[in-house]
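Comments concern the structure below.
Left out: one protein chain. Kept in place: all the others.
The block that comes next holds chain A.
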Amino acid sequence: MRYRILADKRLIPYLYLTPFILLFLGFTLFPLLYSLWMALHLPGESGSWLDMTFSGLANFRYVIEDDWFGVALHNTLWIALLAGLPQHLIAIPLASFLYRHSRRKNLFSLFFCFLPYLTSSVVIALVFNALFSRDYGLINQLLDTLWQLVHPGAPLQIDWYDAEHIRWLIALVVCWKHTGWNTLLYLSAMRNLNKDLFEAASLEGAGFWRQLVIVVIPGIKPVLLLALGLTLVGNLQLFDEAYLLTAGTGGSGQSGLTLMMYIFNLAFVEGDYALASAAAWLITVLLLLLLPIVKKVIRHE
C-alpha cells in the first residue's frame, strides 16, 4: 500500500529528477522570471517587492535613452570584436601546429596553453597593471628604449589607460586569456579528424597553410561554431578585466565601460534593480539576435 505511488513506473524518472527540478525552479527559473517582473515595474517607496507599480516598457526606454548605455554598448561590441577575432585567428593555426608536432598527448604544451585561462582575472589584471603602468611599466620602458634608437632624445610615453588606449589594453588581456582555451577546443576537434585526410593532402603537395584551409577548417566547423558562440557570449558579458583595469571607474571618458559594468553600476552603486534588470534583458535579446548571425556566417563559408 505504502509504495503504491511508486508502482506507477512513469513517475519514477521524475522522482529521480526532483533534486534537479527543485534547484532549477529555485535558482534558475525563479530569478529569471523575477528579474523580468522587476524590469516591468517601478519600485515603490519601501523598496519591497509587494510595493511595485506596473510600468510597462518605461525601464527599457530609460536604459535605451541613457547616454552611458550607448557608450557601454559601443565599447562592448568594439572589445568583443577586437578581442574575439584574434583569439581564433591565433588558436586555429596554433592548434594545427601542436597537432602536427606532438603526435603523443603533449600535456606540457597543453598546460602552458591553458594556464592563462586557469589564472584568476584579479591576478592577471594586477600583473598587466604593473606591466603597462605609464611611468613605471616594463612595456613602456621597452618601447621607449626602442623608440630612442630611432629618434634619440625624443621620449615616448604611451598612456595605456587614457580614453584612446584602454579598450586595446582590455582586448589584449581578454585575448591573451582565452586564446589557449580555444586552442584546446580546436586541438581536441582535430584529434577526431581522419588522419588519412592529412596524409592525402601532403601527398598532393599541400603545405601547412593549405592543409589548414582545405582539411582542418572544414573538419572542425561544428567546433568552430561552438567556440565562436562561446566567445561572443563571453565577450558580451565581459566584466572582470574591464572592471579591474579601470579600477571600477570605466576609465577616462568611460572608454572601458562594458555592458556588464553598466548593469553592475545600476544595481549595486545606484541601487536601481529595476533598471539593471531591464538592461540585462536587453543584452539577452541582443545575444539572441547576434548568435544566429554568427551561425549563418559560418554556414556560408
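Keep this in mind: a contact is a pair of C-beta atoms (placed from the backbone, for glycine too) under 8 Å apart; a residue touches a chain by one contact, two chains touch by 3 or more; residues count from 1.
What we mean here is this: contacts and distances are computed from a predicted model.
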Listed names "NADH-quinone oxidoreductase subunit L", "Histidine kinase/HSP90-like ATPase domain-containing protein", "CD225/dispanin family protein" or "Sugar ABC transporter substrate-binding protein", with the criterion being the UniProt name of the chain not displayed: "Sugar ABC transporter substrate-binding protein"
Of A:Asn129, A:Ser188, A:Ser202 or A:Thr284, the one touching the omitted chain in the full complex: A:Asn129
Candidate in contact with the missing chain, chosen from A:Leu89, A:Leu107, A:Val233 or A:Val269: A:Val269
Residue among A:Thr28, A:Thr119 or A:Thr249 that touches the chain left out of view: A:Thr249
Missing-partner contacts on chain A, residue numbers: 42-44, 46-47, 62, 66-68, 129-130, 133-136, 159, 161-163, 247-250, 252-254, 268-272, 275
